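Remarks on the structure that follows.
One protein chain omitted, others in place.
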Amino acid sequence: MRSTFDPPTDPRAYRFCHQVRVRFAETDAMGVVHHAAYLPYLESARVEYLRATGHPYDELRHAGAELPVVEVAVRYLRPLRFDDLVDVHVVVASVRAATVELGYYLAVEGRPRATAVTVHGVTSVTTGRPVRSPRWLHELAAGD
Amino acid sequence: MRSTFDPPTDPRAYRFCHQVRVRFAETDAMGVVHHAAYLPYLESARVEYLRATGHPYDELRHAGAELPVVEVAVRYLRPLRFDDLVDVHVVVASVRAATVELGYYLAVEGRPRATAVTVHGVTSVTTGRPVRSPRWLHELAAGD
Amino acid sequence: MRSTFDPPTDPRAYRFCHQVRVRFAETDAMGVVHHAAYLPYLESARVEYLRATGHPYDELRHAGAELPVVEVAVRYLRPLRFDDLVDVHVVVASVRAATVELGYYLAVEGRPRATAVTVHGVTSVTTGRPVRSPRWLHELAAGD
Partner (left out) sequence: MRSTFDPPTDPRAYRFCHQVRVRFAETDAMGVVHHAAYLPYLESARVEYLRATGHPYDELRHAGAELPVVEVAVRYLRPLRFDDLVDVHVVVASVRAATVELGYYLAVEGRPRATAVTVHGVTSVTTGRPVRSPRWLHELAAGD
């Protein structure tokens, strides 16, 4: 993993929180949320975070850039269950020349459920080649 | 529903059979396969059926046509469970000017689990507008 | 299909509306929402409807009853796209001795996207056998 960020279980380490209601379709025969279903939660959280910063994902794509996931890592601490209201905390952990790293902390009523990291390329919509990260992404990482 | 086909629970009424192994990810907290997970099974069966007829889906797309789903109906008869090996029987029930109707019968070890119907448009990849169904699709329906 | 309800594309025919934001994970290579992804939208809408009526799904399960899906039918009218905010209108179309039928209308900014019907058994959590529909379900259908 290129990722170096170790996401803490403290909501104050994050810049944004998106709530997700667990769907029944996301549970499995162990009676809990299937581990693959967490990845769309992370995705929704970063989409909503970008929207909240005034730079929605569609704007990014219209500007010719995409953020494909090149790495993902999740630590499952306690199961999520049907109908849980999950707080997905998110932070831009680092922005390099052509990659962005985000950290996540998932909690239910303040109790830890999971942490996660995603690393994204910054690539051209048309060529798929790396492009420079937009300035505003750098500003998010800097905490401005 | 535009569909008029009532799919029988007799494998002899179908022209092709594709086997699917139930994944754990497809189960839900009732301990059975979630009802939404059946739709990708139908999709896999029709993709494999087209491949077996010598007209793989990619060929269709390269020829400029797509088969978007415009209607789907499923009857769930008995639950599917993790690790079940499901026989997905499929038949082209009818082909009209710009729609195709397929019927499905799902069974495990010969015992009925579900029946289903999908209705597809025949549309242009570029414009999304209806186009004429290719001749070979008509021949599949005629049972040639 | 046992279903006899033909869901109209008029929001006034429905009793409840639940909003769903389309996730990127729900799109497919045609650039639109995959047809299977609509089923969890319907599920979320009925879970939220039951919650809004004061009879959340968990209460039903604690009372020993489940509502497994025995039939589903969807008509796809216009594609849904990434980031669409979908209004999922829902109504209890009929309640019989041991089945419940719900109707759905999906729209984006007032424009039709899909209609759907689900038929549910009313079964015992422990035995899986049919049980009588609770009185409050009958009242929902009657429109009280």
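The letters A, B and C name the chains in turn, as written, and every chain counts its residues from 1.
What we mean here is this: a residue touches a chain if its C-beta (ideal position, glycine included) is under 8 Å from a C-beta of that chain, and two chains touch if they have at least 3 such contacts.
Source: prediction; values computed, not measured.
Of A:A25, A:V72 or A:V122, it is A:V72 that touches the chain left out of the display. In the complete assembly, the contact with the undisplayed chain comes from B:P40, out of B:P40, B:P79 or B:P134.
Where chain A meets the chain that is not shown, the touching residues are 1, 30, 35-37, 39-40, 43, 66, 68-76. The set of chain B residues touching the chain not shown comprises 21, 23-26, 39-40, 43-44, 47, 56-58, 83.
Interface residues of chain C with the unshown chain, by the touch rule above, are 24-25, 27-29, 31-32, 34, 36, 81-82.
Criterion: only the chains that are shown with their structure count from here on.
In a homomeric contact, the two copies may use the same or different surfaces; for chain B and chain C, over half of the interface residue numbers are shared, pointing to the same surface. Relative to the centroid of every protein C-alpha atom shown, the closest chain centre, again from C-alpha atoms, is found for C. Distance between chain A and chain B, defined via averaged C-alpha coordinates, is recorded as 35 Å.
For the pair chain B and chain C, the distance between C-alpha centroids works out to 23 Å. Of all residues in chain C, those touching 2 or more other chains are 39-40, 43, listed in ascending order.
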